[in-house]
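For this view, one protein chain was removed and the others were kept in their places.
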Amino acid sequence: MSQHPNRARLLISCQDKPGIVSAVSTFLHQYDANIVQSDQFSTDPEGGMFFMRIEFDLGNSSPDFLRFKKEFHTLADKLDFEWKMELAARKKRMAILVSKEDHCLLELLWRWRSGELQVDIPLIISNHPTNKQVVESYGIPFYHVPVTRDTKEEAEQEVINLLKQHDVDFIVLARYMQILSPTFVESFPYRIINIHHSFLPAFIGANPYAKAFERGVKLIGATAHYVTDDLDEGPIIEQDVLRVNHRYSTQELRVAGRNVERIALARAVEWHTNDQVIVYGNKTVVF
Amino acid sequence: MSQHPNRARLLISCQDKPGIVSAVSTFLHQYDANIVQSDQFSTDPEGGMFFMRIEFDLGNSSPDFLRFKKEFHTLADKLDFEWKMELAARKKRMAILVSKEDHCLLELLWRWRSGELQVDIPLIISNHPTNKQVVESYGIPFYHVPVTRDTKEEAEQEVINLLKQHDVDFIVLARYMQILSPTFVESFPYRIINIHHSFLPAFIGANPYAKAFERGVKLIGATAHYVTDDLDEGPIIEQDVLRVNHRYSTQELRVAGRNVERIALARAVEWHTNDQVIVYGNKTVVF
Amino acid sequence: MSQHPNRARLLISCQDKPGIVSAVSTFLHQYDANIVQSDQFSTDPEGGMFFMRIEFDLGNSSPDFLRFKKEFHTLADKLDFEWKMELAARKKRMAILVSKEDHCLLELLWRWRSGELQVDIPLIISNHPTNKQVVESYGIPFYHVPVTRDTKEEAEQEVINLLKQHDVDFIVLARYMQILSPTFVESFPYRIINIHHSFLPAFIGANPYAKAFERGVKLIGATAHYVTDDLDEGPIIEQDVLRVNHRYSTQELRVAGRNVERIALARAVEWHTNDQVIVYGNKTVVF
Partner (left out) sequence: MSQHPNRARLLISCQDKPGIVSAVSTFLHQYDANIVQSDQFSTDPEGGMFFMRIEFDLGNSSPDFLRFKKEFHTLADKLDFEWKMELAARKKRMAILVSKEDHCLLELLWRWRSGELQVDIPLIISNHPTNKQVVESYGIPFYHVPVTRDTKEEAEQEVINLLKQHDVDFIVLARYMQILSPTFVESFPYRIINIHHSFLPAFIGANPYAKAFERGVKLIGATAHYVTDDLDEGPIIEQDVLRVNHRYSTQELRVAGRNVERIALARAVEWHTNDQVIVYGNKTVVF
């Protein structure tokens, strides 16, 4: 996981057309950048969408990263790319929003401290004080922003302000049991990751675990996705399941649900952190 | 898989109450039967449902199986059991109903010929002639019963007649793309096993794979269940999933779906064959 | 997970012979105990080994647990049982031994605090001070017992003394990188649980992850087992694997290894805690 200090990642989405890979790789070569890994996917070479992720190392005679990025801008404009270029060494600033349940929070904190998750965590916000102590034991500032029916709007604004003050790159809803307003969602497009349970068959509405129990499911699952205005219907990043059986009580199904949620969420956050995810339409390419 | 020739299986469902295991095991012991394996489950010891599966071998001084079963009847009545007792050596008579797609059919035929699936297959029925040759190459009679909009009722009656003439114990819908009437379903209560795709989230209606493709799912699944009047909503026996990614076309999702369907269906059929499944309410206990 | 306060668990191993289930269940019934769940397994009904696990609730007219246990002793002697009877409400006292790596430690602590793992943790011992702070933040006493080549024997004796002083029921080696002496192991027969990596194929000796990397494995695994004198060869309780690919560096294989270790170990510890595991020969029955 130690890396070349000048390693960068480039993500591109555009209409597919001939010559894209050639143009980009020739650009990189001309500027003395060395491709370490690249992935590419086209929904349809004739008129479909084209996606590319390139990891590369700037070379000795490359311009510095900012200048390099600026030069690339010209090419990108010409070829009509949506794109993003990041230094791998620059850690993203991740905020966590959490309510009372701590399983997803702790999974992320543990992976962060063990070095698996290469992010900075400038703050953690909760509508309950429950997790204050554990968060602070990790040396991370904890903000308690209570939400009541009457203060919902102000509370949300306070959360947005905190996130902006701390210059956050992306937000993980680690079981944050509040619905975000369109204003909130639009402030961080495809930069809010949520986790929710998922079942075969699906159980809509309240008490899904009670319904899953009634129905006698043999698998329970979790889906990590980007938050859009369409509640729980944003682009899926990762899904996983755990096997259960008739001996599981509703409460034990819930426990199994927690365990699959933290695994699926941690993977989704890691992929986002490493710039491995590109959104298109309502789905994701995960390179 | 070679077994004691007098091995039998006993399945019991009843209201939970004290002394059930004692009464049953003492009965078996008195009649010189030796318990080989037993499983038991209670939804709630105080007023819940009680389920038990016992495998046992009749002993040298046991009465013959029919007499033994008759003696047990008296006990079962006294204790208000729903129950079933079967000789393991008696192979169940399984019919397969299939349309054009052969993946589930072939999986069952292969497991049957390899000895994994201990059943007799007196007949296979299809609304298309497509699979006639392969079925007959296994030495199994194939009946083509076409179904049109106008002949639906007569065709179904013909299928029921065939199943009854061949004294069938249970029926597997190995991708039989016809909806069964309540009359059909009631003729074989909890003895018809179906397989259908299942997704996280669920996609209702036509073209589920196209919808799953649009939604960018990362898992696709299959659910094997008993058929009830409530279409695709009967008690679940087994579920499984396969991992997919953004590179899968709709058609490739369908192929993955076929592969997970045959695995889940084969397991469900094996468990039913071994009398491992008890239905209660709309769910199953799988021992 | 809330339970009847008089719920108990009975584990039995013995030579298989007729009438065992009858004798035990009749005993329970006579003493007004109500069977909630039972599992039974026989390696061979004719002269094999027989294993049984029963969960039951003592009734209103049952004697108290200690007296009940004493009465059962007479039956158990007559039928030549190896057996164990525990109140479910009595939490086992679990010690954790750990070196520097904290992934297994933290998984256990998290499941303990969330109530998934129903144990008391009277102490945690380490040969390094590394994890002192996190352990103490959970309110658990931490003992640092350094081990050097010269002090190995005394250090081990000190660990044994601590475990005995704290009246420990079982011990989890949560990545404790010390080989235990036969004396240690014999002091806690089948009550020490260890976790180690496991690979297909196996890589013996030092640097298994480097070897797995060289060999290009597609799965890496972990095995949780009871410790016996035969290093890493004791009875297996649980195994699991994670999928990897050619992009994983040796270090990333190690990270994947950590994640599968904590899952497999947590499951094994939970099953041991719930008296679900019976050892026989060099293997386990997990009910």
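The chains carry the letters A, B and C, assigned in the order they are written, with residues numbered from 1 in each.
By our rule, a contact is a pair of C-beta atoms (placed from the backbone, for glycine too) under 8 Å apart; a residue touches a chain by one contact, two chains touch by 3 or more.
Just so we're clear, the structure is a prediction, and the values are computed from it rather than from any experiment.
Of the candidate positions C:V217, C:A256 or C:V269, contact with the unshown chain belongs to C:V217.
Of the candidate positions C:N60, C:T148 or C:N245, contact with the unshown chain belongs to C:N245. The chain omitted from view is touched by exactly one of B:D16, B:D57 or B:D102, namely B:D102. Seen across the whole complex, the unshown chain contacts chain A at 4, 18-22, 25-26, 28-29, 32, 34-42, 45, 57, 59. Annotation for chain B: contacts to the undisplayed chain at residues 1, 37, 102-103, 106, 110, 114, 116, 134, 137, 247, 249, 251-252, 255, 258. Touch with the hidden chain on the side of chain C covers residues 41, 198-202, 214-219, 221, 223, 233, 235-241, 245-247, 281-286.
Following the convention adopted for this analysis, only the chains that are shown with their structure count from here on.
Interface chain B/chain C: over half of the residue numbers present appear on both copies, so the contact uses mostly the same residues. Centrality by C-alpha centroid: the chain sitting nearest the overall protein C-alpha mean is C. Averaging Cα coordinates per chain places chain B and chain C 36 Å apart.
Under the contact definition stated at the top, the residues of chain C that touch 2 or more other chains are 37.
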